[in-house]
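My structure is below; once you've seen it, I'll send some questions.
One protein chain is absent from this view; the other protein chains keep their places.
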Amino acid sequence: MTMLGDRQQLAYIASQAADARVNVELETEGMTLNIGPQHPATHGTLRIIARLDGEQVVWAEPSAGYMHRGYEKLTEVRTYPQVTALVNRIDWLGSFANEVPFILGAEKLMGVEAPARAQHIRTILFELSRIANVSLFLGDLGVQLGAVTPVFFAFRDREYVLNLIEGATGGRFHPNFDRIGGLKDDLPAGFIEETHSVMKKLRNFCDEIENLLFGNEIFQSRTRGIGVIPKDIALQYGLSGANLRASGVDWDLRRDQDLPMAWNKVDWNVITHPDGDSFARCWVRLQEVRESTKIVDQLLDTLPAGPVMAKVPKIIKVPEGEAFVSTENPLGEMGYYVVSQGDQGPFRVKIRSASFNNISIVPWVLKGVYVPDIITILASLYFILGDIDR
Amino acid sequence: MQWNEEVSPLSSTTDTTEAPRDERREAELARVVAALGGNVVDSLVKPNDDMWIRVTADTWRATGETLKSLGYTYFCFLSAIDWMPSPFGKGEDDPTAPPVERDTTIKHGYTGGDTRFQVLARVTQPFTSLGINIKVDVDDAAPVIDSWSGVYAGANWHERETHEMFGIGFNGHPDLRNMYLPTDFEGYPLRKDFPLLARIVKPWPGIVDVEPLPGDDSEEGEAS
Partner (left out) sequence: MFAALLSSIPYWGQSLLRVLGGLVAVLLPAGTVVYLFLFKMMSFMQSRLGPMEAGPYGSMQLFAEVGKWLQKEDIVPDAARPEARIFKLAPLIVLASTFLLVVVVPFGPDALFTNFETGIFYALAVSSVSVLGILIAGWSSANKYSLLGGLRAAGQLIAYELPMVLAVVGVVIQAGTMNLQQIVVAQNTGSIFGFDGIGNPYVITQFVAFIVFMIAVQAELTQTPFDMPIAESELVSGYMTEYSGFRFLIFFIGEFATAGVFAMIASVLFLGGWGVPFSWFGWTTIDSIDNWMNVGGPLILFTKMLVLVFFIMWIRFSFPRFREDQLQRFAWKGLIPIALANIMLTAVLKVAF
């Protein structure tokens, strides 16, 4: 299966090379270009070492670790409720979504299930953080490609979503709102009407971005057919989320996994795209924001009454056992393998973050592209540094 | 979603309770175990939750290949577990006080184990979302195991991370460089006997101002 992928890759390189190379005799010695760690395209401190032949990448290797905070070690000296404050900061743009799988894992080990209302609110906040995260991606995408305007639209409309999250949780970026057994609080008054109107704004934002960016021919020529990742390669590297669905794999953990969350109670679609190129990845994300607004709208209308907190002991001790819970986070599959030895804190937590896998494909996919395409491909793979380094 | 069930015992070999059945996962695990044959040391299904198997170290790579051919094409993660409890506890010791002696007896998790280190990987069948956690014992004296990077390309980075964090070698890995740490860094940070230095150089503020735990009024004086 690998061979097929390599062959596609080679064909792509060959077609690019034919364009670029007038004469083999003109070939010169390569140049090594360090992209990052301080570089606008890496939004964070990722470093890409690229060996160039002219403007063409012969070999590229990302070098992460400038932001490694050792969360896996830190979780071992903290109690379960304290860990959520850490994992918030893994993918800092969609932070509430990071808390959920960890809390679900702990709940699974404890045999606790959050009440229906808490599950609904969790799902709403989860989707709101997805919208906040991905809408910024859509704006940032423009900047990476040289269009400055979309990012301001994105910041403008993300602010509404952040206000909602702040209104409900008290924190714009690091809500730390999820508790084992439910949530810290119920939704504030007026949240439902406000959220409905914001979701309408976000759908307008999606239309705007679609018109401004996705419909643009330059944008299409910069992204279509660039950085193609075939299905089997994507699976092998463990790509997840929109990156995987853009390669034509119809797999969404929200739909296909049986979690005590409210996704299965509402009507929405999993978006896939057969092409697997940069355009497909961006397009899938754009559509997912639309679907998320639909999910939020429906959940708000069907919000059940009742408590938001199950009965859990005041001092949380998790029984012995192991559990892996992963959810479909804005960046992809985010999972925690929690090992408990009956203590107040976890014995070991393996954090399976989406960007780590998503970015590990970079050496493969960057082979043979042009320097500007590095930026496009990195932007379309969409990583967040905290999510790579943890 | 029946998570309120009693927690299953830690190994199928001691399975005596009438836990709820999960035909889908049990059938799947039977299929996997049959395909892997003698490689499997132990296996476990937690109903409506997950599957675990433990394989022998010399068949690690073959296990990966078999699983891939069984439809587990999605590589989720690969890491390791150091089962020795930390001699530093939660890092909340007073650095000025004499060191605390702690019990470091190894207590293994699901599917048991014989060694301090276990490599843990997870692969998933896309579409069905059935995942399987594969554990393998790694020799404590020479913690080396075959690499999966030829089987699942994504294992490359995970093995690099495991190598630098646990000091476990991977035979056949193309490039076991450090990802996060400086090249000349000594020690393996995620091993339990590697102290969390931030907690050593400066006392954890939790030592100084211990809040009374809820419903625990009597121990208030202990902190001061």
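Going by the order they are written in, the chains are A and B; count residues from 1 in each one.
Note that in this section a contact is a pair of C-beta atoms (placed from the backbone, for glycine too) under 8 Å apart; a residue touches a chain by one contact, two chains touch by 3 or more.
The model shown is predicted, which means the values in this text are computed figures rather than measured ones.
In the entire assembly, the chain absent from the figure touches the shown chains A.
Residue A:Ala147 is the one among A:Val58, A:Ala116 or A:Ala147 that touches the chain not shown. Listed residues A:Thr45, A:Ser63, A:Thr79 or A:Asn216: the one in touch with the omitted chain is A:Asn216.
Residues of chain A in touch with the missing chain: 19-20, 31, 33-34, 39-41, 55, 142-149, 152-153, 156, 212-213, 216, 218-219, 221-222, 370-375.
The criterion applied here is as follows: only the chains that are shown with their structure count from here on.
Inter-chain centre distance (chain A to chain B, centres taken as mean C-alpha positions): 24 Å. Put simply, chain B touches chain A in their complex at residues 1, 3-7, 10, 48-50, 52, 73-77, 79, 81-82, 85-86, 90-92, 107, 109-110, 120, 122, 126-129, 131, 133, 152-154, 156-158, 161, 165, 178-181, 189-190, 192, 196, 199, 213-216. Those residues of chain A that touch chain B in the complex are listed here as 2, 63-65, 68, 70, 72-74, 76-78, 107-109, 111-113, 232-233, 235-239, 249-251, 253, 256-260, 314-315, 319-324, 326, 333, 335, 337, 339, 341, 345, 347-348, 350, 352, 356-357, 360-361, 364, 389.
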